[in-house]
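Structure record follows, encoded as structure tokens.
Excluded from the complex is one protein chain; the other protein chains are retained at their positions.
And now, chain A:
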């Protein structure tokens, strides 16, 4: 399969009064055409920052990509000028944000917001743009699109607004869609509808999706591959099957244990104790050491080696080392 996105050793930091926060510390990720990659992790692990860096949407200052590259097809996005990146935004790569209640401009009509991207990037008449917008609203399942185009965002419910946001992101037929917690702000029944919509859209348009979420339920539904992030690093990546049935990193295992399951009634949930490390001064070794039930001495001082377990599953953990296996056995 064709690789459309390749992130190599990405470092992003934010300069604050308290010092430099290293939000992303060497992320490697790739994405194939037509694939859905989910990035999961708890709040502050750098998943949103990674996503925003792809489109260069991190506020700068204080944010800055300090190292690494993001290759989209043949271009390195990190080296592009603001003017050039604007030609990519919305056309080749689109983004959907978390809260549909605030993602739409309250003073402009839905139609206006839908078509402005088209008009900006493609030489297209107002009439054609409107036609295309109506078609798009149809696709995302908004009834009476023609009348709805003239309405303002406050006349729509939360789920409908998220559909509009999705329509807006897809209208220029992008190759990559980045969805930053697209269902977090919606209630559960609407979540399911929106996830189905993602599936449907992917089937119809073949768009690649990066899905950022902390909701493992969402991930189980639509992700092909899953990347688990912790303290600014990707600590484990694999197919959905591998991550759910054969998680190797203690953090991934902890995450899965802390999710309520229908088939294990009555059992208590097992939380991961402690808090993530302070990213003002990230630890030398594995950042999960302090919370890890299987931590060894080496974990604290040296960052684990990157181990390839299968064609698709990779993990950063000392437990994969030959010597550790002996140590656990004894």
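Descriptive notes on the structure:
Definition applied: contacts are C-beta pairs under 8 Å (C-beta built on N, C-alpha and C of every residue); 3 or more make two chains touch, one makes a residue touch a chain; residues count from 1.
By our rule, contacts and distances are computed from a predicted model.
For the chain of the complex excluded from view, the name given in UniProt is "Peptide ABC transporter permease" [choices: "Formate dehydrogenase", "ATP synthase subunit a", "Peptide ABC transporter permease" or "CoA carboxyltransferase N-terminal domain-containing protein"]. Within the whole complex, the absent chain has one touching residue among A:6, A:116, A:215 or A:321, and that is A:116. Interface note for the absent chain: among A:14, A:97 or A:318, the touching residue is A:97. Of the listed residues A:5, A:55, A:237 or A:255, the one in contact with the hidden chain in the full complex is A:55.
Residues 55, 57, 86-91, 94-95, 97, 99, 102-108, 116-117, 120-121, 152, 154-155, 165, 168-169 are the ones on chain A that touch the missing chain.
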